[in-house]
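Note that one protein chain of the assembly has been removed; the remaining protein chains are unaltered in position.
Up next, chain A:
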Amino acid sequence: MSCSSEYVQLLHKYLDLELTSSEEKMVKDHLHTCESCYQHFHELEKAVALVKSTSHIEAPLNFTEAVMNNLPREKRTVSWNR
């Protein structure tokens, strides 16, 4: 864990696309030479990819109807009929 905290910050900024091009080059060069930072970065990318892979859920059937049926009635001007 030699170059940990400073580089870890940079790795996160890299993931958030917040590095200047010179910083980016420095990080990339570093990743080529530093095994532990490379490993760290790889694990971060993997975590992000896994979390993103869960992003496809749809609302249950009849969700909209359920919401519409639960709106306060006194505000209704037209009846909900679909």
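Convention: a residue touches a chain if its C-beta (ideal position, glycine included) is under 8 Å from a C-beta of that chain, and two chains touch if they have at least 3 such contacts; residues count from 1.
One rule holds for everything that comes next: contacts and distances are computed from a predicted model.
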item	value
Record-based protein name (UniProt) of the chain missing from this complex, from "3-isopropylmalate dehydratase small subunit", "Isoquinoline 1-oxidoreductase, beta subunit", "RNA polymerase sigma factor" or "Imidazole glycerol phosphate synthase subunit HisF"	"RNA polymerase sigma factor"
Absent-chain interface as seen on chain A, which is shown	8-9, 12, 15-16, 18, 40, 43-44, 46-48, 50-55, 57-60, 63-64, 66-68, 70-72, 75-78, 80, 82
